[in-house]
Every structure is written in C-alpha cells, then in structure tokens.
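Structure first, then comments.
One chain of protein is taken out of this complex; the other chains stay put.
The block that comes next holds chain A.
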Amino acid sequence: MLGYPAHFGQMECVRMIASPRYSEKRVGYLGAMMLLDEKQDASLLITNSIKNDLSHSNQYVQSLALCTLACMGSAEMCRDLAPEIDRLLRASNSYIKKKAALCAVHIVRKVQDLGELFAPAARSLLSEKNHGVLHGAVVLITELCERNPETLERFRKTVPDLVQIMKGLVISGYSPEHDVAGISDPFLQVRILRLLRILGRNNEAASDAMNDLLAQVATNTDSTKTVGNAVLYETVLTVLDIKSESGLRVLAVNILGRFLLNNDRNIRYIAMTSLQRIVGTDHNAVQRHRGTIVDCLKDQDASVKRRALELSLALVSASNIRSMMKELLLFLSSCPPELRAQAASGIFYAAERYAPSQRWHIDTILHVLTTAGGDVRDETVPNLIQLITNASELHCYTVHKLYRALLNDISQQSLVQVACWCIGEYGDLLLRGECHETEPAQVTEDDVLDALETVLQSHMSSPATRGFALTSTMKLSTRITDNVDRIRSIVSIYGSCIDVELQQRAVEYNALFKKYDHMRAAVLERMPVIEKNSPGHTNGESAGEPMKEIQPPKVKQREPLLPQQPANQVCDLLGLLGGSEEPLQPSPAPGLSLNTASTAGGDLLDLLGGLEPTPPAPAPTVTVYEKDGVTLTLSCEKQSDSVLTVTLTASNSTDSDMSSFTLQAAVPKSVQLHMKAPSGDFLPARGAAKVTQLVVLNNPNKVNLKMRIRVSYTSQGSAFQDTVQIDSFPGLSAAGH
C-alpha cells in the first residue's frame, strides 16, 4: 500500500469485516479495498462476509459491501454474488440502487456472460427519477451495449425514453441539486449522449429519433463555461458518429471551429483531436479552419503542437501546398525534437504527392535536410538521389546548391551523403561554372577535392558518409582533368584505413588505377536513371553503389579486381586448408604488404579467440627453418588432450636489420588455429633480439598434425618470403596427437 508492505493487515481486515459492529466493519472494508486485490488469496475469505452483509438490514452496511465488491471483486466473487446484486437492483432504496448499478457495471466488466442477468433490471431502472440511479443505469446500459450486440438491439427501443430524459434536463429550469454552473446535471447529459451515440451508430431509425434533440442541445447549451463545452463536445462526437443529416454535421463542424478559436488551450486541443477524426470524411469543412490550425503550430504546449502538426499534414492538398509547406518548414526549424522525425517524414510525403514542380520538390527536400537532417529516415537518401537523377535538366542547379550546402555545414549526415553523391556524379557540371537557374560560382577542382577531403577526414562523418565521399572522389577522376594524381594519393592513403569498408574500397579503386586503368572510364561513367520503387536500387557496378552499412570482413568474397600477389599464395594455402576460414584470419592481407593492417587485423581477431599463454620453458625446441640468416625455432607444449601451444622464435644472424617480419601459418582442415600477437616485427642484426609468436592449435579429431609456415620480411629494402612445412612436432609422439 503506497509502496510499503502491508501483509500483516490482511487477516485483521478479514476479522474486522466479520465483526458485527459497524465501525469495525467500516475499517475492515476500507482496509480490504486498500490492501487486498484479486490476486491475494485472502480476498476469497471475505466473500462470505460480503454475501451476508449484502442482505443486512442496515443500508450503510450494504453499501460498504457493495463498494468493496465493486472495487476489488474478482471474477469468482462476482459470479457468486451476481444474483444478490440483481436483487438489490430492484430494491426500493435508491441509495442502494445507485451503488448496485455501478457494482453491476464492475461485474459485467469482469465476467461478460453475466450481462444478460442484469439487462431486464437495467431497463426498468431507466424510469427512475433519481438522478444518481439514472446515471448508474445509463452507465450499466452503456457497458452492456458495448459488450454485447444483441443487448444493443434490445436497448435500441429505449432511445425515445432517453431522448425524453435529455429533453427534460435541457429544457427544465434551474434545479439546485444537480446544477453545475448553470447546466443541470451535465454529467448525466454527457452519459446519455454517449449512450445515444452507441445506440445510433449504423442505425437509421435511431439516428432519426435523435436528430432534433441533438440540434436542440447544440444550440441551447451555454458555451462560455467548461461544463457547457463538455456537453457540446459530447454532442459533436455523437453527431459525427451516427447517421445524422448533413445540416447537423455542418453544425457540429462549426462548433468545433468555434472551439478552435477559443482562448482556452484545453478546448483547442480537444477540437483538434476531433477534427483529426473527421478530416478524412468531411475534408472541405475542415479546410475552412486551416488558418487557425496552422496558427496552433506555434502554440507553446507540445501536445497542442503535435495535434496541429498531424492535422496540418492531413490538410495539405494540391491547391494549398506552397503556403502550407512554408508554414511547415518554419515549424520544422523550431519544433521540439520528438516531433522532428514525424514532421520531416510528413513533409516528404506531402511534397511527393503534391509537388508543383520538380525544382520546388528538390528545394523543399534540401531545406528539410539542412534543418533536420539528423532526424530523417534512412530511405530518404536513396529516394532523393533517385529524384535527382530523374530531373535531368536540374542537375546543374542541384549540384551547385548541394555544393554550397556542403561548404556550409557537414554535420547533417543525410545531406552530406546526397551532396557527395551528386558532386561525384555531376562534378563536371559543377566545374563548368555556368548555370541557368542559380548564380554560378567559380569552383576549381581543388576546391571540390578539398571539400570532399574535409568530409573524409572529419570526425563528424559516419562511416557510411565517408564511403560516399571516397566513391565520389574516385568518380571525379574521370570527370576532371588536372588533379588525377591528387585523387590517386587520397585513394591510396585509405588503403590502410582501420575501417575495413573504406579499406576495401580504397584498395579496389587503387587497383582500378593501376591494373585496370583502361576500364576506369567505363566503370565510372554516369549512372543510369534509377527506376522508382525498384527494391534496393541495385545497380550494375559495385563501385558506384552507395553502401549503407559496414559489412563484416568477408575474406571469401574477394572481388576479381584484387589479384594481389600475396593473395595468390594465400590461395595456395587454401589448397591445404580446404574450406575452413579460421586459419586464414591471422593472415588477412586485404591490403598490400602494409603490415600495420595485417597485424592490427591479426590482433583484433586473436583477441577474439584468446587463450592464456603458457610458459614455454619445459618444452623442447626444434629448429625448423634456417635460411639467409633467419632462424626459426619451434617448441610445443600440450595444454590438454587436444590443445597444443606452439611457440615460434625467430632470430636474425645477418648483418642487416630485418623489418616487417611476419609469420603466417596454415594447418589441416579439422585443426583449429589461433595465432597470438607476435612480440614484434623487427629483427635487429646479429641476433640482438628475437621475435616470438605463440600459436594455439586445437586438434579435436586427433589428425596427423602438420603445419605450414610462411615467413616474410624486408631486409635492405627488398622483400623476402619463404615457406616451410613442419611435419613433426617435438613433444608429441610420432603417431601424432
């Protein structure tokens, strides 16, 4: 209860409820309502007490019992006590009848089948004079009708009675008991209107009977106070839901319009909520109030703003698109962050449907990207690109605008991506300098490359954006004439980037420059017009495809554009290895012989599979390779039944230092290999220091263990490579564990 544990009270409550004294009963029931709920077992214990109390002579005791049952009665309790409640509904005491009616409501909500039990009693209650009982009866009937369509049919006949009661309320004079600010019993009125709404839905006859009444209520009710507005609101909702005549509907929409002009923010809010519902059907009527709705966009309350935004987006049409878009763009620049995404996508949708011209469309999208670029959905970028390629006469204009936007601000990722793509694609138009639609700027090739380089190097750019920038730099190599070398240097720098995606691209483009220069122009020519709604916007050439996500390094999917020498040798090792990928991972070699990449990749991947290094001391060492001054020794130690740790030690006995010293290993198919990080890659001359590398082998199938090691290093400026095969391991028996 209120956050504190209160189980000690439960049995006390049960005891007190059973006591004959009223005061104890009262406390007991209060405690029961507070501390017990349907899930507690103790609630079953009080069922009998409630049953007895419901037939008590004292009405207050009865009312306590009814209250408690209505508050926390579980389904079983309700089933047991339903006949009692039904009896009480017919009692003569109106105080009891009120409570019994609402108790019946609770029962119906808990156990739907018992609804029929209460239907006849509810019917007779309608003829009561007591407002409280009437209120309860109306609520009960509402609940019954909502749950059960047959009951609904039966109660349709009561519509005239209800109309009569309402009329009495509306027309009758001042009744001091139920009056609230000049309106007699607004709560009952609201309830009856709601019931009429349910009864009149989809039913012509019932709706006809209500028409006059609704018109009367709508016109007579005083709307200066909130109460009056409450009744009017309910009336409007009813009119809009039933099959009312058109004059009545117009009246309803007018009332909503009046609400919109009200000073009270509450009323404006609910008016917009209701207009949202009917904007689909009575579009023209709502259009008349478009000005007020657009003004509400500037309200200070966030929920009012949200309603206004939804309504404005629904009201956009071909005729008012320009003015509405101006307002919406203004709103976008000042709207709260949680509404930005919704506003942006709504604007895009509206622009797509009603754009008066392509140039306007592109302008609008650019405006949205500059103000709220961070909140737009991902598919905006390809959609925009497709739009731009379609508007072929606007390429020049578009690329100029995008270039200027790019110079301004590179933090909005979507904008930067589109800008990079366009500059790459239409860079020649940009550099030509002439443009009909906008003032041309004198742009040199260096400026353009500067801009793209800024994007590439900025820490604000996401990896996808940098991918875009790199690709567009590459595309420019065919479109510009002077600075191709600069492009080559940019591209080759990224051949050793840590981001694998960029590295892959850079290396492929480098290959385009080196070995496939004759194909470069063909590969990088203009893109064809993308068709709308083609899933994924797939293009023929992979070089031009804008990649969104970074693919995990897939060593297998090497493009044929990558015929590196080491790769061929890797393919040799592949013959030994068959299909297993893992042994290849310590020797990634996606780049050229730049070691940092491979050791960095090796480090990363080794961290993934790391086991503890073992002390190599007791293991015997064997020299496995001795050539050109490089000595490689091997020692093994068994960790467990199938796991073996191999330590490779290398030393240099020549007179010159060796740098970039790496060892790569391959093992038979069923054996798993983990290469740890080497102690270094520099072998000083004359054996001043050694390089050790730990290799962990897991041989679960106990095949004959073989290992092929490739040694590569640079000495005196030239690269050396050699391979050695190890067939027997010291420390293992000849049978090979």
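Simple rule for what comes next: a contact is a pair of C-beta atoms (placed from the backbone, for glycine too) under 8 Å apart; a residue touches a chain by one contact, two chains touch by 3 or more; residues count from 1.
Quick note on the criterion: contacts and distances are computed from a predicted model.
The chain not displayed here is annotated in its UniProt record as "AP complex subunit sigma", chosen from "Acyl carrier protein", "Proteasome subunit beta", "Thioredoxin domain-containing protein 17" or "AP complex subunit sigma".
Across the entire complex, the residue among A:Cys103, A:Ala215 or A:Leu429 in touch with the chain not shown is A:Cys103. Touching the missing chain, out of A:Tyr95, A:Tyr516 or A:Phe720, is residue A:Tyr95. In the complete complex, the residue from A:Leu144, A:Ile270 or A:Ala511 that touches the missing chain is A:Ile270.
Against the chain not shown here, chain A presents residues 2-3, 26-27, 30, 33-34, 37-39, 60, 67, 70-71, 95, 98-99, 102-103, 105-106, 109, 131-132, 135-136, 139, 176-178, 180, 185-188, 190, 194, 226-227, 229-230, 233-234, 237, 265-267, 269-270, 300-304.
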